[in-house]
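For this depiction, one protein chain was excluded, whereas all remaining protein chains were kept in their positions.
So, chain A:
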Amino acid sequence: MLLVLSEEYKEHLAFLPQVDPAVVFEFGRIAVEFLKRGINSKVYDGAARKLGFPITTVQHGVEGLMFLFTESSKLMITDIDFKDSVMVLGFSTELNEILLQILCFQLYVENQTTIRSTLTQLAPSLPSYHNLEWRLDVQLGSRSMRHQVVPVVTMLLNLTMGTSENRRCCLQTNPSTLLHLIAVLEAALASMKNNHARRILRNIK
């Protein structure tokens, strides 16, 4: 499947054919580093000074390459599709074109798995179970009534939301509700072993 590249994008990468393939390779490497570690704008200054291009051009070029890599990794593009998509950018001579394509493709293939793992972390995540602490208490009396015996189970549920803050949820229940809770959860676990679920899991694998 081909990448759809907009006009603005082609403009951003228009200066790439005018520089050496070595520089393009360096830009590609910088783009991959930025995808792993985050953008460091001091690198743009250095590169712009060395090449004599304005900073915005360099920035657009590197960001354009980053976009190319993330889109290709996201769609898991094959060899031929990648080359066809890049050809649209209109690199000048035949030699340049082949070199650039090979270099870009090498970078893409080497870093595909790391880029994909970074992209999976960006997906939204629901709060998920991390830890459960519990205690069993007996209420012996209160202001309104003395000489009671009321057992209470208190639970503190620790949830994580991806890499961001942890949520703590405090719950209290009496033992009969707790038994019902256990029965419902065990039924849920057992439903993973019925024929319907097994058929689906077999087909996914």
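The rule is simple: a contact is a pair of C-beta atoms (placed from the backbone, for glycine too) under 8 Å apart; a residue touches a chain by one contact, two chains touch by 3 or more; residues count from 1.
Here is the rule we go by: contacts and distances are computed from a predicted model.
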Name under which UniProt lists the unshown chain, selected from "Autophagy-related protein 13", "Phenylalanine--tRNA ligase beta subunit", "Auxin signaling F-box 3" or "COMM domain containing 4": "COMM domain containing 4"
Candidates A:Lys42, A:Arg135 or A:Lys193 - the one touching the absent chain: A:Arg135
Touching the absent chain when the full complex is considered, from A:Ile80, A:Leu122, A:Val149 or A:Cys170: A:Cys170
For chain A, the residues touching the chain missing from this view: 133-135, 140-141, 143, 146, 154-156, 168-170
